[in-house]
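The structure is given below, and queries will be raised subsequently.
Other chains of the complex are left out, but the ones given are in their true place.
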């Protein structure tokens, strides 16, 4: 298949050896990329911040997932590269998993009760909290393009400096958001995701979490509006815009068709992603189903060493 | 009775032994759960912040309660697990009760003179104040879903970090509030209380104070809007959403029917609550009446060891 | 007279011996209550912040009062418990009065050029300034119920903590203010003053300055709107709501009838006030007139030991 081989040549993802890193950051990134998970330079991350971001609503399809032990067990038995969650859940549930599952401590968040027209994601934990908990990275949401971006960017800058100080890798949830993003094609468009990828790179992320970009609607700015690219081309574009920042694609809302999920993973990896961060598409299945699907994702990642 | 035994199996509340805690926090929580009050892992807390939150209006039914000695005496003679109040009242009235009644120092608050469309609760005392006063916990209100949630969450995060530093348990008054909460079913709905419970868990509370959730009106989001659950099911749901955070239910406005109050307590405990935080339903009665009712609450809690 | 004796029994004001206080705070409060002024536990305070709060307008009836030496001389010769003013006036005028007249350093203030719909009173001096000047207390205005109360309360909390640190008594000007106060009966109503008294207590004031409460208009909330209490009952009510916080009543705008002023003082003291803080009603008279009136106030206070 032409697309596949082309992807292999063009965009194999960023590898640790190509990066200049301080010792602490290198050690922690090594643990995530080679010491756990697939172990071949790819990343498989299990995120759990939906309870804060969306409320318990998200757990209705699988009430057992309300108990964070579910996700910790899944992360450990499924050999995830890391679990990504906030201080409250980490503090209460990681005891028996400490050391066995790397932790990405998510530092900021908000509810979705007010709308996102002027979204801002406040920090409620610090890099020092992450150090104390033995985390191997911190996670931080930046609402790219929000009218309150000055607050977002300034706070992000302080977090990044703390990361330098402690040798802590920084995973950015780069989420286009706000009324101007909506007016310019929406948060899911290639324009928005591509811009978000570049912002993550220029602001100093080590890893960026993005959504699969959709084709741009008529309200997107040029030249995006006139692009006619397929899904793979769009994915490769945002991976390219992220430069040396490792890209994880998210799963978004749960999909019932396992094969469709796996096709997505394959596509993302062919297009240069370093890995995937799938939450609801994993922990909204029953435990055994989630584990089985996880194993099939492992099989795909195993074929894409970075 | 079926409901009772089911509750026993499903949701017996969180116990101290199931939690990973730093020494200081464990010591203080132990004092609250076993060293005072019912002494069996349940909590009976007497709150007094209504003078700030609602004004002297609340005291008209029992003017003697305006003198905080009333509540301190009630807390001591009624063997409450703790009294929860602000720095001004603690400083002026706890002298002869120091050591005999544990203190939960409430750190933030506001008046209800402006409306709650953009509610925010500013801190006027610190965790260090709590340490100086010998408190066994601090209390903090978070207005879940307020348009100014970024300010709330950020300030909460700083308080939580101070709590880590000093080994101080953190009791969160998780109150849905603000114009968007009102537009989505109101602050008392199951949707709102359930979300608040989860927010408290993810942000890192040790104990959360919630209100008994009401059935959702048509303006609540799905799937809540379509749920048809009885009071017990709703209570169990929010307890579950709080995870390992201990849940206290509040009494709300005063109810004259003692039997109704006790039925509530019984129901809350059956549904997994760790205890209750009843203010006006206690101190708006004459002293002997309040003491008698307190004893009957003790009798209920005694049957629900955690 | 029945009212008088009743007042004596009910509300004799707060005395120093009934309070738990750190050494420094006790020493400074002792100086104000017994070392200067009436010397019997009552307080007679001469405030001078009207130039900042209202502009030079207030001084037109007595231009000599524009020179702060006037008030310092009056405070010393009239044996006031303290003079209360800001850093600029204290720095420039207290030299020859240092030690002879205790100083209450007023830390915050604002002009009345913008209206008070969203009033906030910014600090322009610190508790450390007060220590450096040898002050025996600091003064702080809290605009109770302002839409920007979160800023007011948070800043107040920091000042209170500095007061703890330095053993500095804290006198709160508890002023209901802002558009919501106006919509609920106005700043002078019993509802508003009663709420302000309680707020001062819960936030941690040592002394509170209030205005004599007026009967509530129809726009006040219940139960205030329906109360039918006379002036003395209203005064006793706010004194009660202040708890162990010592209450000073202010004089407000100048009254030309000396006898009326003295009747007010007598009434306030009978209703449980610890003293009065009269500015314009004193320093807008010619020096000898002010001194004579001061002496007659002393005579009243002398009969009300606390």
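All chains are identified by letter, namely A, B and C, in their written order; residue positions are counted from 1 within each chain.
Rule of thumb we're sticking to: a residue touches a chain if its C-beta (ideal position, glycine included) is under 8 Å from a C-beta of that chain, and two chains touch if they have at least 3 such contacts.
Since the model is a prediction, treat every value here as computed from it, not as a measurement.
K.L.:
Considering just this structure file, the complete complex holds how many copies of the sequence, given 3 are shown?
P.N.:
Number of sequence copies in the full complex, not just those placed: 5.
Definition applied: only the chains that are shown with their structure count from here on.
K.L.:
Give a one-word verdict, same or different, on whether subunit B and subunit C use largely identical residue numbers at their interface, taking over half shared as same.
P.N.:
Looking at both copies, the contact residues mostly diverge.
K.L.:
Rotating subunit A so that its CA atoms sit on those of subunit B: what angle is that, to a multiple of 5 degrees?
P.N.:
With C-alpha atoms aligned, the rotation comes to 70 degrees.
K.L.:
Using mean C-alpha positions as chain centres, tell me how far subunit A is from subunit C in Å, no decimals.
P.N.:
Inter-chain centre distance comes to 58 Å.
K.L.:
Among the residues of subunit C, which are close enough to touch at least two other chains?
P.N.:
none
K.L.:
Which residues of subunit A touch subunit B in their complex?
P.N.:
Contact set of subunit A toward subunit B: 49, 51-52, 55-57, 60, 63, 66-68, 85-89, 91-93, 95, 109-111, 113-115, 120-126, 128-129, 132, 151.
K.L.:
Tell me, which parts of subunit C touch subunit B in their complex?
P.N.:
Checking each residue of subunit C against subunit B gives 19-20, 144-147, 149-151, 153-154, 156-157, 160-161, 164, 176, 178, 180-181, 184, 191, 194-195, 197-205, 221-224, 237, 240-241, 243-245.
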